[in-house]
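Every protein chain of the complex appears in place save one, which is left out.
Read from first to last, the chains carry the letters A, B and C; within each, the first residue is number 1.
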Amino acid sequence: MEVDVLGIKFKNPIIIASGPGGNGKELIDYIDLSQLGGFTTKTITFKPKIGNPPPRIINIKNGVINSIGLENSGFESFLKDDVPFLEELDTNVIASIGGYNTEEFCYMIKSLNHTNIKMFELNLSCPNVDKGGDTILNDLRETKEIIRRASKITQKPLFVKLGIEGNLEQLAKLAIENGADGLVLINAPKGTKINLKNESNPEELLRGYGGVSGPIIKPLALGCIYRVKNIFPNVPIIGMGGVVCKADVLEFLKAGATLVGIGYGVMMDPELPINIIREL
Amino acid sequence: MEVDVLGIKFKNPIIIASGPGGNGKELIDYIDLSQLGGFTTKTITFKPKIGNPPPRIINIKNGVINSIGLENSGFESFLKDDVPFLEELDTNVIASIGGYNTEEFCYMIKSLNHTNIKMFELNLSCPNVDKGGDTILNDLRETKEIIRRASKITQKPLFVKLGIEGNLEQLAKLAIENGADGLVLINAPKGTKINLKNESNPEELLRGYGGVSGPIIKPLALGCIYRVKNIFPNVPIIGMGGVVCKADVLEFLKAGATLVGIGYGVMMDPELPINIIREL
Amino acid sequence: MELAKVVEKKIIKDYFVLKVETKGPFNSQPGQFVMINFLDTFNLPKPFSVMDEKGNYLTFLIKNVGPFTEKLATLKYGDFLLIRGPYGIPIRNKIDLTKKYILLGGGCGSAPLIYFLKEYPLLVKETFFSFKESYVQSILPDLKLFIDDNIGKTPVEFLFQNKEKLENSGMILCGSKGLLKSFFDVFPYMKDWSYVSLEENMGCGTGLCKGCPVQTVEGVKMVCKDGPIFKANEVNLEWK
Partner (left out) sequence: MELAKVVEKKIIKDYFVLKVETKGPFNSQPGQFVMINFLDTFNLPKPFSVMDEKGNYLTFLIKNVGPFTEKLATLKYGDFLLIRGPYGIPIRNKIDLTKKYILLGGGCGSAPLIYFLKEYPLLVKETFFSFKESYVQSILPDLKLFIDDNIGKTPVEFLFQNKEKLENSGMILCGSKGLLKSFFDVFPYMKDWSYVSLEENMGCGTGLCKGCPVQTVEGVKMVCKDGPIFKANEVNLEWK
């Protein structure tokens, strides 16, 4: 099931989504990464981020609400400690880049241009990090500027990751018109679990809400992919949201995805992506 | 569990959400409407709408994807055939109004001003009807204008119904600043089911996607209510999305809802709202 | 919804007859259906025609075609279901009672017609409870079935070669859209003398949600509330 995405060969359409798979080093204890179509790094930010205090994981039926808060040790540490490891991997590495302004995004992309990393994914849709109370996507001028400038400074394919919050069609159009080569759909939509037994803090998460992942968001993810594919039939889409078995993968491909990401499924069972690949 | 909403007394916080309960006439065969806190009409549009061709109902786990397409016999018929019936009901009737422009909204509200209908709900977020390929909410100027004008021509409380597509915080702010007295959260988010066995039309729905209701959207609904309540603690919210038991009702109230709507639950079992009220 | 206890299940491959015990009589009539659900899910219920009602017992004929019917097929004696109904307009209330009818059922579409035959034998001229596969006979031992595989033709092909049977008789057809369309492709003139029982995926089953539309000469109607039986010449099976 080899797939060609903008000239890059993927052994199969299965990639690890950003986040639940860490930066690869943790995962090699469990699976052989070279069997994957690709591997997306956890979103890297310019400065280190300590992440949110616990709890970060709220169990819900058929899914999870996470409030990790983009914990990562920052770009410098990524360059030094992770890139050499990632460059050695026999799979396509996609670097997920998060930032708070155009300069941060551009600095990181430039620094990674000469590496063996195959594609960039701009994470503009993290539900757990705000820019003054708002995700970047809510600032259309800044979103446009980030994508426009980022696309100019790299030859590598540039994907933009969107969620369902915001006007999907409008944001997809904006991304593509400003130089994005593809889209990643979808990031975890915002959600809350209320625990009636916890009287002092029924939302449990300190921020009150987190990002919802897993099979519970599958119909929404398929809807987003379908809608965008319908408008931009030639733009490659990395689809994700609740993929946990082979049938899910086929459904995402049918809805319009070119590659299919697995996040929650890795948390269920780190071997799940490989088990699916074997069945394809 | 009496509730006061902007001076209107509700016997209890349970109301029928717009749509799955029809316009009441169908429901009286199954339950005593006077036991309800309130009843929301199916969204009325100025002109009759034939609705979408079948299939309109797609079963998914813990929910449904609907593509009804706002079938209704239009405002004139509503005035003549439904209003007299609704005015006799011993429960608070909320009229859900849908339209394609400010004039239609205002005409309908004006005509209903002198009736016994207690509140208005502007449905600006139907996933199954487009205005030239876009829901009204995506046109911020028009949204603002509709709410501003509508609020000026009526003394009755005016609620605005939002979905999760669009920038929730921004739209809530816009609605409230332009005269909305409360918000209804949430309308059914867009979703798709892929049927791999149906080769010619794997999306099954002719539009490719529909609105997702039922317990599957509960975490998202609670998230929206929590987020809006956090910013506007004094604005009453009618919460809905997957309420099917007493615990759900309590969770929605805890998250910030003043009234709780039941839509999908009525489809599961028309008696469900009454059964819940008995337990409260 | 009401609790109903499974008291009998006869299963052969993908077909099964399910008999449940309810608290009191449902007072269903031929052509009516009930909405069935499980106690342990929050999915929507699904419609099934009554094949028989006697005392506090309802009997259904069900084909395992997907997740819901798959789960129904695993039920054992003593398991409980949720049921509400009956819904829909009885066949008797829609048809011209001065005529005699040929009943044509396709697969599980035969269920309401079997009930009809039992209740109104005098209104029935002939029956075609048709199934592709002969094994179905084993779970419906007392009925004369039309087995395509045995006869070597579909019931529509058979009727085409025995057109005289249709003379002066009405028809009641119940089955997939495919069956109905193939019949009227061959016998367009029979539309005026036929009633069709339609299947449409349902939400509420009670006329509330507008989920099961059919286009008719009088506008859009709901299969669950205004049907499931309609005059064949009043509905448009091609609405898309």
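One rule holds in what follows: contacts are C-beta pairs under 8 Å (C-beta built on N, C-alpha and C of every residue); 3 or more make two chains touch, one makes a residue touch a chain.
Keep in mind that what you see is a predicted model, and the values were worked out from it rather than measured.
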Left-out chain, listing which of the shown chains it touches: A
Hidden partner chain, touching residue among A:I58, A:V83, A:C106 or A:I276: A:I58
Contact with the hidden chain (one of A:G21, A:P127 or A:G256): A:G21
Touching residues on chain A - with respect to the absent chain: 19-22, 26-27, 29-30, 42, 50-51, 53-59, 61-64, 66, 68, 71, 206, 214-215, 244, 264, 266-271
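The working rule: only the chains that are shown with their structure count from here on.
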Chain contact graph, described as a line, ring, star, complete graph or other shape: line
Chain of greatest Cα-centre distance to chain A: C
Central chain of the complex, centres being mean CA coordinates: B
Intercentroid distance (Cα basis), chain C paired with chain B, Å: 34
Approximate Å spacing (C-alpha centroids) for the pair chain A, chain C: 48
Cα-centroid distance, chain A relative to chain B, in whole angstrom: 32
For chain B, residues that touch 2 or more chains besides their own: 61-63, 215
Residue numbers of chain C (touch at least two other chains): none
